[in-house]
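As you look at this complex, bear in mind that one protein chain is not there, while each of the others sits in place.
Every chain is named by a letter (A, B and C) in the order it is written, and numbering of its residues begins at 1.
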Amino acid sequence: MLIVMKHNAAPEQIEVVVRTIREMGYDARPIPGGQRTAVGLIGNDGRVDSARIEGLEGVLEVIPVTQPYKQVSREWREDDTIVRLPNGTTVGGSEVAVMAGPCAVEGESQILDIAHQLREMGATVLRGGAFKPRTSPYSFQGLGLEGLELLARAREATGLAVVTEALDADTATAVAEYADIVQIGARNMQNYPLLRRAGQLGKPVLLKRGMSATIDELLLAAEYVLAEGNDDVILCERGVRGFDTHTRNILDLTAIPVVQALSHLPIIADPSHGTGVRSKVTPMARAAVAAGADGIIVEVHQDPPRAASDGAQSLYPAQFAELMAQIRTIARSIGRELSAPLSEVGIR
Amino acid sequence: MLIVMKHNAAPEQIEVVVRTIREMGYDARPIPGGQRTAVGLIGNDGRVDSARIEGLEGVLEVIPVTQPYKQVSREWREDDTIVRLPNGTTVGGSEVAVMAGPCAVEGESQILDIAHQLREMGATVLRGGAFKPRTSPYSFQGLGLEGLELLARAREATGLAVVTEALDADTATAVAEYADIVQIGARNMQNYPLLRRAGQLGKPVLLKRGMSATIDELLLAAEYVLAEGNDDVILCERGVRGFDTHTRNILDLTAIPVVQALSHLPIIADPSHGTGVRSKVTPMARAAVAAGADGIIVEVHQDPPRAASDGAQSLYPAQFAELMAQIRTIARSIGRELSAPLSEVGIR
Amino acid sequence: MLIVMKHNAAPEQIEVVVRTIREMGYDARPIPGGQRTAVGLIGNDGRVDSARIEGLEGVLEVIPVTQPYKQVSREWREDDTIVRLPNGTTVGGSEVAVMAGPCAVEGESQILDIAHQLREMGATVLRGGAFKPRTSPYSFQGLGLEGLELLARAREATGLAVVTEALDADTATAVAEYADIVQIGARNMQNYPLLRRAGQLGKPVLLKRGMSATIDELLLAAEYVLAEGNDDVILCERGVRGFDTHTRNILDLTAIPVVQALSHLPIIADPSHGTGVRSKVTPMARAAVAAGADGIIVEVHQDPPRAASDGAQSLYPAQFAELMAQIRTIARSIGRELSAPLSEVGIR
Partner (left out) sequence: MLIVMKHNAAPEQIEVVVRTIREMGYDARPIPGGQRTAVGLIGNDGRVDSARIEGLEGVLEVIPVTQPYKQVSREWREDDTIVRLPNGTTVGGSEVAVMAGPCAVEGESQILDIAHQLREMGATVLRGGAFKPRTSPYSFQGLGLEGLELLARAREATGLAVVTEALDADTATAVAEYADIVQIGARNMQNYPLLRRAGQLGKPVLLKRGMSATIDELLLAAEYVLAEGNDDVILCERGVRGFDTHTRNILDLTAIPVVQALSHLPIIADPSHGTGVRSKVTPMARAAVAAGADGIIVEVHQDPPRAASDGAQSLYPAQFAELMAQIRTIARSIGRELSAPLSEVGIR
């Protein structure tokens, strides 16, 4: 941490800064410059609360130098984290994982039918909401436990791994019982009790970036999960709040290489929520793979105009099949491969 | 809801839109124009999921006309909601409420001492965190239950009403037992299980706007609380995510008159989190009152450089006293009054 | 244009809205609904100033239905605009154009050397700033006219077309004399005298999206050029202002399919300014092509650490060569081809 003093800071003010740093248990090193003095705080263990120093007289600015996160950092662990799913596929490493499915589980035939189609087209993970966080209290809120059971049935029938969202500690426990990956949605990225609980469940966690979360905040949210002993976190870029009304969000694909440089955790992209418009999903899914994403998660519905939610951003199955063909080539252009289709490797 | 068709939409495409609307249980009215046809959806009860229509062929855009919220709307209830606190003060109406206190409860002497000072200076509500949502898992997380007990003791000693934050359903129940107002923080604005629980506790709720929440989203979050039967919701503008690094957030004061036009609920401002910098808190607190806020919530600490958290944005007591004098005049300039000081009205 | 009335708007207020619309020369059609009345304005020619209606009593909201732009619209011209450059290559259509070069022209050997390298690696357009818009008045401002002459020499030597930026009407005239494409930078996207001048010069215009411009504003800026009789406008996404400090901007690639749906004009992407960080340029350039961009414009310098400006975001030539190989495959995966290298088609 670097404390930059005002150019006319008095020597006593610099002295107070140095003393305060030492009182806090760190070492302080003044660095006189041409125009002003700065004071380096040495030995920062990531727990320094800069607020105490920011308010001191003569201080112009406090600049963090040490990264605020630890276990998620590539400086902590150099090799990519590879999350292994029960069906033998992985997220992270050289494979590009494709997760797909309807916004919400609506009923048995719906979820079984689409799961079979997706498996044939090469997806390896089935998505589908049982507990839906909805902006309005009057919107469809999901089938709940019944939805979880239907997802488990679809997994049994197809071999697809299952990812679905938890909204709080209670639903997280239920989700962990039925699903292979516990999803924490963008609105809950900083729901700390939920993050801690997710860290204790023994299942991989899919953590979506909040609507206006910085990348450091995303990594710190993941740190909550790792701090509980769970290293299997998959990050997900799903769009940040923008000012243009033609799309629902701005899908910030640059976050992918940025995260990959800072952290060993895999990161995937969600072009469905990231754009909110069906015709933009395919180009942005391709772009995500080209940018180096470790996977994508895409909404597909057998009859989008009749979907219980998010129909406007759900692909038709035929569109998804075309997308699969395109991203297979794109992955190869950068030396990667889509996860092998379950049908080809002989899984049920 | 207005469905705008592409200028070259075929009559059959318009027909499908009309038919779909009717299947959904609403009435459809085509409106031919010079360049294109639009179709009005009549009878929208706020539950229409536009997604189903957005994806239809020939549709250019779906434009919401009906507001998505209900009970929070000024069209639902014209008169201002006035939230009455046990100590006889109110939030909403003509009074301007001043809530103040440290970021976190740190110990008995700290909270009692500052509470006494604040009461003398004219605050009527005491703030102080017992459960702290912290970006890093390694930061101080608050005293928890012990903090709640200390807040209750400070209330007993001073007559100040108490507001403090809940992080999930469990802590919400505890907070409701000890405090007068249950606070839901910006990070939890769309934590729907927490919102529902807060709606069932029988205590006023202070709901902070999320970091990048639109005003409609804020009102819809409040709708979750009202939908459970709790009308006593106080909204709070606390800054939205901005791009400039000189302040932590952009305090969006225009939200105050905007909310007041759309809703009957009171809205206050938090210039401490809204700016993150002590020297900006006073000007922005004044600005909030001048903009018509129904109150402010401000961090004050007897020794900011030694505060356990947020010291850099906490006012010194003397600064708070000066602020009180200024906003008393400003409130009068627009025909309002600060809540009468408890000492003057003879409360304990 | 749809004028939505408040739910309790008086019949006389609706009447005033209708009368005002008619006074303005348009037709008005009231549409009574369940909760409120809306009034359609029929015959909007894109020149309606909604401000006059917005302020009327009883009006809740004015919703634009007609697009505000005209000649740039795909409804005006359905087929893609294909911009033809003097060296036989095109921008728009099925070709993907690659423009590359240093941030600034620094001297004869620098620009000639890099131009030859880029031509060999398959670029077809040379970029390089002669007039540099710099945030600080004390930064290097470019070689000016001398820079233009050096660019012309590089074109002569390599066959590459030349694109370079104009800052005002005077420099636009000079640029048009020497270059093949006149660039208008992000900071000048709404510099209307410059846009008009660019429309009169008879040369293709490369118009970059402003830092916080909506897509409608970008299209309206292009409309200024087309309104002067110049149809050859190439749009460019170059990143919008974001809140994360790990990158300089957020490259908003979704703008590419959005613009392609709304307009017939070609759109390319600038991953160099869009990210500001060398290691993110390659992934985002690939992503842009995967998203369907009609081209990319990339900064390449023979010795980035010694570049006069923007060295940190300039690729090394070897990195650019690798990028070319990757995007060639990606373009094919979606049925497109990079512009044929000049060396292969025999252009000197």
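Just so we're on the same page, a contact is a pair of C-beta atoms (placed from the backbone, for glycine too) under 8 Å apart; a residue touches a chain by one contact, two chains touch by 3 or more.
Fair warning: this is a prediction, and the values are worked out from it, not measured in the lab.
J.: Among A:R241, A:R286, A:H301 or A:R336, which one is in touch with the chain left out?
T.: A:R241
J.: Can you say which of C:Q183, C:S263 or C:Q313 touches the chain missing from this structure?
T.: Counting the whole complex, the residue in contact with the absent chain is C:Q313.
J.: Determine and list the subunit C residues touching the chain excluded from the picture.
T.: 20, 46-47, 49-52, 54-56, 68-70, 133-140, 167-171, 187-188, 190-194, 210-212, 217, 220, 223-224, 227, 240-241, 277-278, 304-314
J.: Touching residues of subunit A against the unshown chain: what are they?
T.: Counting over the whole complex, subunit A touches the hidden chain at residues 2, 4, 6-8, 29, 31, 33-36, 38, 40, 42-44, 61, 63, 65-66, 75, 241-243, 245.
J.: Using the document's contact rule, name the residues of subunit B that touch the chain not shown here.
T.: Subunit B touches the missing chain through residues 212, 214-216, 240, 242-247, 250-258, 261-262, 274-275, 279-280, 283-284, 286-292, 326, 329-330, 332-334.
Following the convention adopted for this analysis, only the chains that are shown with their structure count from here on.
J.: Report the chain whose mean Cα position is at the greatest distance from that of subunit A.
T.: C
J.: Can you compute the centre-to-centre distance for subunit A and subunit C, using the mean CA position of each chain? Integer Å is fine.
T.: 31
J.: Please work out the Cα centroid separation of subunit A and subunit B, and write it as a whole number of Å.
T.: 27
J.: Just how far, in Å, is the C-alpha centre of subunit C from the one of subunit B?
T.: Distance between chain centres, rounded to whole Å: 39 Å.
J.: By the touch rule stated above, which residues of subunit B touch at least two different other chains?
T.: 241
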